[in-house]
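Only one protein chain is missing from this complex, and each of the others stays in its spot.
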Amino acid sequence: MAGRTYRRWRLAPLAPLVLALAACADKAPLDTLEPQGPEAQTIDKLVDPVFAIAGVVFVLVQLGVLAVAWKYRKRKDDDDSLPPQIHGSIKLELGWTILPALLLAGVGGASVLTILDLDDRPAGAQEVTVIGQQWWWEYRYDVDGDGEDDIVTANDLVIPAGEPITLSITSRDVIHSFWIPALNGKRDAVPGREHPLLIQADEPGVYRGQCTEFCGLSHGFMGMRVVALAPADYDEWEANQQEGAAVPDDELAAAGMEQFRTTCSQCHLVQGEGGNEDLFEGAALVSGAAPNLTHFASRGVFAGAIFDLWVDQDGNGEVDLAERGEQLNVSALEAWLRNPPAEKPMYPQGSRGMPNLNLTDEQIDALVAYLETLE
Amino acid sequence: MAIVERPSDVLALPPGGLVTHSPLGVFARPRAKTGWRAWVSTVDHKRIGIMYGVSALFFLVIGGVEALLIRAQLAAPDQKLLSADLYNQVFTMHGITMIFLVVMPMGAAFMNYMIPLQIGARDVAFPRLNALSFWTFLVGGIFLNSSWFLGGGADGGWFAYAPQTGVIFSPSHGMDFYAIGLQITGIASLVGGVNLVVTVLNLRAPGMTLMRMPVFTWMSLVTQVLLVFAMPVISVALFLLTFDRLFDANFFNVAQGADPLLWEHLFWIFGHPEVYILILPAFGIVSEIIPVFSRKPIFGYPFMVFSGIAIGFMGWGVWAHHMFASGLGPISVAAFSVSTMFIAVPTGVKILNWMATLWGGKITFSTPLLFSVGLVAMFTIGGLSGVTHAVAPADTQQTDTYYIVAHFHYVIFGGALFGFLGGFYFWWPKVFGYVLNDKLGKVHFWLTLVGFNLTFGPMHILGLQGMSRRIPTYRDGYGFNLWNAVATVGAFVIALSVLVFFVNIVRSKRQAPSLPPPGPDPWDARSLEWSIPSPTPDHNFDDDPVVTQLDDFWHRKYGEDEQGRMVPIATAEEIAMPGDPSRSHLPAPSYWPIVLSLAFPLIGYGLIFNLAIAAVGGAVLLGGMVGWALEPPDDEDLPPHGHDDHDDDGTAAAEPEAVATQEEVTAGD
Partner (left out) sequence: MTDTAAHAPAATADHGHATATGISNTKLAMWVYLGSDCLLFGSLISTYLLLRHRSTLGPGPKDVFDIPFTSVSSFVLLMSSLTMALAVASITRGDLQRNRAWLATTAMLGGVFIGGQVYEFTTFYREGLGYTTNIFGSAFYTLTGFHGIHVSVGIVMLMSLLVMSIRGSLGPERAEAVEIVGLYWHFVDIVWIIIFTVVYLIP
């Protein structure tokens, strides 16, 4: 695409190595230089000229050093006399103090304006609460504005495309950081504090994220996705999420539901099914919460967005909007249920993360069947 | 030419005229002049400097192995060489080791050895405290690393954000070793800071005003002042963490109302001045080397001094640029973004002044010069990426990614370490009496330059493509594969370059007897340390040098002729001091510094494992302080208050034992 090439050209002065970017992977889901929303676009617009200036200075200094070193090298036939013993030049000193200061003042001014611009959140924007805990992300929606959360979901943050969404980011245990590079810079999730962040996705699609504040064993395995839906699809999603789960007809799935009630409902909540109504204080974990699974099968990923719930049929490395609900990634789900700490480093002995529940194959089969019904 | 003796120990200074006397009860001062006892009881700033240097290089190997483990793990996606738990320990210890146990002590090595020489002094203001600083640092570093064998290394990152580092989320003892270990090394830094500030302010030779000091001494002074003010802040942060972990305090207990940002603020108020502590000594070294090998004075001496002071001051006003994504609010973010941008100005002034020094010179590409020019080039890259971070909105995309890893390795490795490597080659003949092989030195330089850029250059790309820091592995299909592989190759090239350095040391030492001695001034340099024999005599200067201008030594070698051109008027050998110790009186050695330093790890182990050990440590602390205070002064002929070392007629009261020193033998040349 012309845009991509243009951006990469501007990077070239920054480092010779960057020139080789053209030859490397063309798939970079966490790329910070491919904005897909207005906030990320604002940052990118500020960053590009700054990189350009930095690139020019870089070239000047490196070439300058090389040129000076070459030109003033001691020649073999040198007479060993001293070169002119120049001590300094007030003019030069003032010049190269004031000029960079002015340049930086300009960059600083532009930065301040952008900072204030990014902090300006439209008043009526939809709000979603984002809560980080070891090692997954939870999202809570107060749809009717009555102070109670109507939708509680995990891993996939579903939003309507083309609309501004104000996130209110916090944590239940340690500091995490919420980051979807294509949409905006990151914001730390700090326990005891709430940090606002505006995001907006221009187009429907899937946008990858990664926890970016060291948070222990599975910091590297704590991803998330923003799933932007076309407005009509979003309305449908929103309505569906507020309904409880039905009792499954299928025998295996019904057995799975019973298994869920016995084993899983101590931490996980499936609404509409008589599980613990007040989930979040109930889960026997340090963070006090495990993912709400009422509409587990409506998501594309699980276990901190590191495993695909559905098979990536087109092989593009992502469970796209259309691939959800198609072909269940049974092997990944079974492996997870069989031994979660083996799939993702966690600390269940300290009540952080999901323990190995020693399930038999039959129990796992039943649970998988049940989970698949939780659309 | 007279036959010269060469020291038999690998790195030992030749036996010198240290004062000894008969014992006074149990607190007799040690008498050894050679062997391990001499080193353990030394209060000589030169031996202490060498020990700092050796220790730093030892920890460099440890930190380097940790780096190689990281790079091996990250060479390809989805690897499982290191478990996530072990990886967290390795990257944490790598950071702690490199910052606190390599770069800081390496700076200390140069500052301890060179400051008294550059200001024309006999030693530092408090020689025993100086020894205490070194031993405390060493036991602190060993204490920190003993965690590997005692339940696991620290695993919360070198920056140790709370509440992750509390007992709930970091249940192993690793973070206790971190908190207590850094307190111990912090004591070393603080004591050293007080010592060197007093030294530079008080012990300058007659005529050496502040604006006649070499740039290295100036940068060291700013560094020590920064240390004195920054260490207490992290000390408080570490106390709060320790009290939380060991005594159930509530400083970072969110349920009890804590705000985790308190840790971040305290840590970075220390942490930002800390990075200037890391870089300023290397800036000073490079400011010594470039003029010598360009054969011109440093361009803009006053501006070099004032920009260093400016960096020292301004460094206190930028700390929250490490917190742009932490939820500070737009006003704070904007303020720190602007202040961070302006700190680039004095740094840029330095880069341009170094280039202007090279300009119009006659440049010899010796190994020290190569590393110095390398610093100019590499630090510029790191500084430029730093300016891009200062743009706070950009930083919200860059922070906690490999783009930041690239930035700080360019400034710390490409800056501080390059400067130190240049310093090793530059000052080696002065310290050890032989030159490091320049050809092998150039191999060392080029391997380092190539390996370093191969490792950290691609990390700019990785960061901008979204690779997070502190992740034990990455998935396929994120665009991270190629550059991680390249970076791993680069890391092993760096390892090779370090090996070449050690080989050079050993080979140069072996070849030295067959080469002419370097003499006092092998490089035709400018500052006072080159006006005395090589290796430096124990007593430094035969008499107080009298200084009349900046680069006084240089101006005694070169003067203006009738046409106003600078021409040689004397050789270094002619004006250098011959090395006659008879008019000098050295401070006596002491065992109390090392004894006292042992109290700290005992208290540390006690706090972690068993309070009985801490009680023993406390006893050693008290006993050590008492012994130190009651130790007899330098000479038994002295009056009780122990400071008069001369009679009224001005002659030295105690003759140092006359030992045929190398200097005296060569003085006749």
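We call the chains A and B, going by the order they appear; numbering starts again at 1 in every chain.
The definition used in the following text is that a contact is a pair of C-beta atoms (placed from the backbone, for glycine too) under 8 Å apart; a residue touches a chain by one contact, two chains touch by 3 or more.
Note that the structure is predicted; figures quoted are calculated from it, not measured.
Asks: I'd like the shown chains that the missing chain touches, ordered by label.
Replies: In the entire complex, chains touched by the missing one are B.
Asks: Can you work out which residue in B:Ala32, B:Val54, B:Ile168 or B:Leu262 touches the chain that's missing from view?
Replies: Looking across B:Ala32, B:Val54, B:Ile168 or B:Leu262, the contact with the absent chain belongs to B:Leu262.
Asks: Considering the whole complex, which of B:Val40, B:Val61, B:Val194 or B:Val443 touches the chain not shown?
Replies: Looking across B:Val40, B:Val61, B:Val194 or B:Val443, the contact with the absent chain belongs to B:Val194.
Asks: Identify the residue among B:Phe59, B:Phe251, B:Tyr301 or B:Phe371 that touches the chain left out of the display.
Replies: B:Phe251
Asks: Residue by residue, what part of chain B touches the chain that was omitted?
Replies: Here the touching residues of chain B are 120-126, 190, 193-195, 197-198, 201-205, 208, 228-233, 235-237, 239-240, 243, 247-251, 253, 255-259, 262, 266, 269, 539, 541-544, 583-587, 640-641, 643-646, 649-651.
Throughout what follows, only the chains that are shown with their structure count from here on.
Asks: Enumerate the contact residues on chain A facing chain B in the complex.
Replies: 11, 14-18, 21, 24-33, 40, 42-43, 46-47, 50-51, 54, 57-58, 61-62, 64-65, 68-69, 72-74, 78, 81-89, 92-93, 96-97, 100-101, 104-105, 107-108, 110-112, 114-116, 118-119, 134, 169, 173-175, 177, 179, 181, 184-188, 190-193, 195, 210-221, 286, 317, 345, 347, 350, 352
Asks: Once bound in the complex, which stretches of chain B touch chain A?
Replies: For this pair, the touching residues of chain B are 83-85, 88, 156-157, 161, 163-164, 168-171, 254, 257-261, 294-297, 299-303, 325-327, 330, 333-334, 337-338, 341-342, 344-345, 348-349, 351-353, 355-356, 358-365, 373, 376-377, 380-381, 384-385, 387-388, 390-401, 457-458, 460-461, 463-474, 476-483, 558, 565-567.
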